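Here the complex is missing a single protein chain, while all its other protein chains stay put.
Each chain carries a letter (A and B) given by its place in the written order, and its residues are counted from 1.
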Amino acid sequence: MLAYVLKRTGAAIATLVAASIVIFIFIHLIPGDPIYVMLGDEATPEQVEALRIRMGFDQPLYVQYFYWAGNVLRGDLGTSIFFQEPVTLIIRDGAETSLLLACVTMVWIVALGVPVGVLAAIRQGTWVDQGLSGIAMLLASIPTFWVGLYLILIFAANLGWLPSSGYPSIFEDGELSNLRYLLLPSLTLAAPNAALILRLTRASMLDVAKEDYVRTARSKGIRPYRVVLRHILRNALLAVVSAFGFTFAALISEAVVTETVFALPGIGRMVVQSILRRDYPVIQGVILVIVCLYLVINLLVDISYRFLDPRVDLE
Amino acid sequence: MRNSLRNLLSGAALALLAGLAPITGASAETLRYATIGEPPSLDVHMGTATIAATIGQHMFETLYAFDSTYEPQPLLASGEMLADDGRTIVMTLRQGVKFHNGKELTAEDVVASLQRWGEYGARGKLLMANATSVEATGPYEVTLKLSEPNGAWKSMLAFPNGGPVIYPSEIVTAAGGDPIKPENYVGTGPFMFKEWRGNRHVELVKFDDYVGVDAPADGYAGARTAEVDAIRFIPVPDVGTRVSGVQAGDYDYAEFISGDLYGVLKDDASVKIHLSGAPIFGLMFMNSKEGPLADNFELRRAIHTALNKEEALRVSVGEEALWKANGSFYPEGNIWYTEAGTEAYSVGDPEKAKAMAEAAGYDGTPIKLLVSTNYKTHYDQATVFTRQLADAGINVQMVVVDWATLLKKRAQPDQWDMFVTHHGNIPDPILLTALNDSYPGWWVTPEKAALKAKFTGTSDLDVRREAWSELQALMYEQVPTIKVGDVYSYNIASPSLKGLGATTLIWPHFWGISK
Partner (left out) sequence: MTTKLRSFLSVFTARPIALLGLVYLVTILVFALGANLIAPYAPEDIEPVNRLSPPSWGHWFGTDHFGRDTFSRVLHGSRLALLIGVGVVSFALATGVPIGIISALFPRIGRVLMRMVDVMMAFPSLLLALGLIVILGQSVANAILAIGVIYLTTTARITYGVTLRLREETYVEAARSMGASTLWMIRRHILPNMISPLLVQASFVFAFAQLGAASLDFLGLGAPPEIPSWGNMLAESRIYITRAPWLLFYPGLMIVLTAFSLNLVGDVLRDQLDPRFREMLGNKQRR
């Protein structure tokens, strides 16, 4: 077991290093220049050149990489060109929104996707199943921003029930009710993902139902709902829970569009804005953190999967 | 597993409860302003971003400030004396003005700020390149000596966009040519810097020890009283979200609202329209250094002849109350308004343009039009022009990039033939970018140089106005840039804001405003 954990961890670290190089090269291939954006429409070429040298952009690329990577190891992701503020602080600021949005979204996904998926599986083949699966597929086919725009129009601008946009920190304001700012965005983001979880739950329920031990349980005369709850659901959820991990990691970056529509100060929107501003340190830092998060979740899922179900051989 | 499920379920209940809880926003005394984007540095010396000027003017002050007719009035200065035909300017400062760090403003701070602005500032060269010295000639007296008289000196000192705001001398000296860091945003204004949270907001709070001018508020001049405790500038890039945010009460003020929403919002009781009193105008620059348009003034005039500006304005702005097809670089009523050359402003005659282009030797070479989508109006106007030019047989290829790429590309003469941008109202023609030889487009001709010398060489207003009208005529003849037309942008405010006038000046300001 320990050897397995070490091996997986080593692989994850190697992936991270490779990813960091890719990120760095990628980002410096982006045309456009942060200096121009900073100095504005009317900067002179001399002004631009002077600032470029002060910022170290005249150094060769590999020197800039090692400088950056060295600092990252010391926990320093650099300083935003645009904000003149440490990238770690910027990420910490955006992380509250992004993580909380992902959490609230996960609540919806679990609360809607799993029970409805179970229901569809129990009623397999009936119109209930077909209807629910059809709705799920429809939800997975709608562009999130389209839904978001209509939700804002109806619930914020017309009815005035919920705030339209933005998110003031619940920790800073001490107002738990600020969570209501995340209600519409999380529903927007949850719709397609809940649909996927629904389908996954249904599928793995049906798979497990075919297993021998379920048939044995049935033949022993155990009541059907007990079979569903004790045997099928528990085992089917194993696959579903591992999908939660990936869904959660994906939500952080998938939220880019939702964060843009709802003007949420999350890290996804921060990356898009930083790409437009050519704020290299922020793009690098945020993507590195997202990749890291993905790898960690991946690792935990793999290890816990192995831990929970020794039958699974992963390599 | 069962436990984690239970936790998740209680989380869902929590989220639902939170949704139903009574709505309690930020405290009532914080004014929330939804901006189109985030400012680059708020160091006003260094950049010309509109948003930096809008925020910065609440914290930092200039020696002079424009009143509601754009006449410069003393702000940190209390008055001035001119000598030596206007070559020597002696300004006296108001006494007892406090910086946010408690220090009193003295001549030393003004000198250090003007020097830095002159050396590194975005617009500093225009005035300070001709300065032979700037010295403190007393604790509250600053003497500026110029090698040539400059009729626009006071306007330049009053212009807050990329302008000479006064910082404490020690901060200016330490910063040199680097942008000042947020922790050193110290000025004399009615609001002081509290925090800048990237992606979230810039927050300013009331400065209790503010010492203002003892005169009624008039435009940017006169008294500046902070009526609210704090102002938050919140970036909300999507215009639809800005509008619904004000309608829903999440913001008190939102800027840059699309012209097409005007009709609906005008009759909407949940918002108040705040129309800009000063137009902004679109410009399409021509490359005078390289490519098919360099030096081919005839071809440029052919292009100009093909354009129908009204169509471009109608498409890009919509609402007719918000635009004016005005060929003069200044709106009617402004002291610089002149109709010289404007008969060529919006001909819109494809046949004539085709003939002119042929006569100019145009052979169908594609003309690269650089435009960014970050500004919807730029893109809309470029699309209309491309279509109109195609009708005249002029082959335009749009190169659509984001704003950052455009800024970089346009600095390289081989990358483009035309590009689209816009400028705000500018108090003095000398501040027009087209008159700046090093601005992309690089319009440098002997005729221009002669007229520019005539314009800046005197402080006699009549001579300057005459020189300006000749310059404008020359701009229609050599076509370094094409003016699209005047656009009156507007912002929207919550009806509960008190003290807003019917219109705003160039940059909306929030002293004297309460909610």
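The working rule: a contact is a pair of C-beta atoms (placed from the backbone, for glycine too) under 8 Å apart; a residue touches a chain by one contact, two chains touch by 3 or more.
The shown structure was predicted, so the numbers you read here are calculated from the model rather than taken from an experiment.
In the whole complex the chain that is left out makes contact with A, B. Interface note: of B:T225, B:T383, B:S459 or B:S514, the residue touching the hidden chain in the full complex is B:T383. When the missing chain is restored to the complex, the residue among B:E311, B:E339, B:D437 or B:E477 that touches it is B:E311. Screening A:F26, A:F66 or A:F171 for touch with the missing chain picks out A:F26. Contact with the undisplayed chain is limited, among B:G240, B:G327 or B:P427, to B:G240. From the options B:T35, B:S169, B:S258 or B:S276, the residue with contact to the chain not on display is B:S258.
Of the options A:I90, A:I252 or A:V282, the residue whose C-beta touches the omitted chain is A:I252.
The omitted chain makes contact with chain B at the following residues, 238-240, 258, 260-261, 263-264, 310-311, 314-315, 318, 373-374, 379-380, 383-384, 387, 398, 400-402.
The chain not shown here touches chain A at positions 11, 14-16, 18-19, 22, 26-27, 29-32, 130, 133-134, 137-138, 140-146, 149-150, 153, 157, 192, 196, 199-200, 203, 207, 243, 246, 250, 252-254, 256-257, 260, 268, 271-272, 275, 283, 287, 290-291, 294-295, 298.
Quick note on the criterion: only the chains that are shown with their structure count from here on.
Rounded to whole angstrom, the centroid-to-centroid distance between chain A and chain B, based on C-alpha atoms, equals 38 Å. Of all residues in chain A, only 31-34, 36-45, 47-48, 50-51, 54, 80, 82-85, 89-90, 93-94, 103-104, 106-108, 110-111, 149, 152-153, 156-157, 160, 162-166, 168, 173, 175-180, 182-183, 186, 234, 237, 241, 260-263, 265-266, 269-270, 273, 276-278 touch chain B in the complex they form. Taken in their complex, chain B has these residues touching chain A: 1, 5, 8-9, 11-12, 14-15, 18-19, 21-26, 37-38, 40-41, 46-49, 120, 122-123, 125, 162, 177-179, 181-182, 196-200, 234-238, 240-241, 243-245, 247-251, 374, 401-405, 407-408, 411, 421, 433, 436, 438-439.
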